[in-house]
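As you look at this complex, bear in mind that one protein chain is not there, while each of the others sits in place.
Moving on, here comes subunit A:
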Amino acid sequence: MALETRFHVLAVDDSLIDRMLIERLLKTSSFNVTTVDSATKALKFLGLVEDELRTFETSVASEIHQDVDVNLIITDYCMPGMTGYDLLRKIKESKSLKNIPVVIMSSENVPSRINRCLEEGAEEFFLKPVQQADVNKLKPHLMKSRNKGDQDQEQEQDQHFHNKRKDMEAISSPNKTRLKCSS
C-alpha cells in the first residue's frame, strides 16, 4: 500500500492569533502547515522575488528554483502592505505557481470583495473566524490539483497570457501604515 504524503498548506495572516488558529485547524485535518505573517514573506517562501521597481516579474520568477512543495495557500484578505487579493493575483500570474489553489479568508462579508476574489481564481472564500467545517472543504481542491499536475502545461500558457492584464484597477501602491482594503 502506497504511503500518502501529507498536503502542505501555506497560511498567510498578519494576526498572530489567527495564525495560531488556522494552524491548529489545519493540523487537526492532518495537513503540514507553514505560517507567515505577510504576503511578501509568502512570495519569498514560494520562490518569487520582488522586482525593485514595481510588481513581480513572472518571467524572471519562473527561473527561480522552488525547493518548497506547497499544495494550497490560504490567506487573509486584509493585511498591511500587500493584501491577500494582491497575493492571489501574483500567484495566478506566475507560471510556476498558478496551479496552486488559493483560499481567501476575511472577517468582513463584502459580496463585491468575495466575487472579485473568486473571479481572480480563488477556490474558496472563508469568513472569519474560520471553522473546522471550512477546513474540511479543502481536501477536494487539493486532490484536484494533485491530479492536475500531470496535465499538459502548454494549454495553461495561453491562459496565463490571457489572465495577465485582467482587472488592473485593483492594483495601487500600498499604504504601509494603514489597512487599505476598503470594499
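Going forward, a contact is a pair of C-beta atoms (placed from the backbone, for glycine too) under 8 Å apart; a residue touches a chain by one contact, two chains touch by 3 or more; residues count from 1.
Criterion: contacts and distances are computed from a predicted model.
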> One chain is missing here; what is its name in UniProt, given the choices "Succinate dehydrogenase assembly factor 4, mitochondrial", "Nuclear pore complex protein Nup85", "Histidine-containing phosphotransfer protein" or "Phosphatidylinositol glycan anchor biosynthesis class T"?
Replying inline: "Histidine-containing phosphotransfer protein"
> Quick one: which of A:Thr5, A:Ser30 or A:Ser107 touches the chain that's been left out?
Replying inline: A:Ser107
>> Counting contacts across the full complex, list the positions on subunit A that touch the omitted chain.
In response: 15-18, 20-21, 24-25, 28, 78, 107, 128-129, 131-132, 177-179
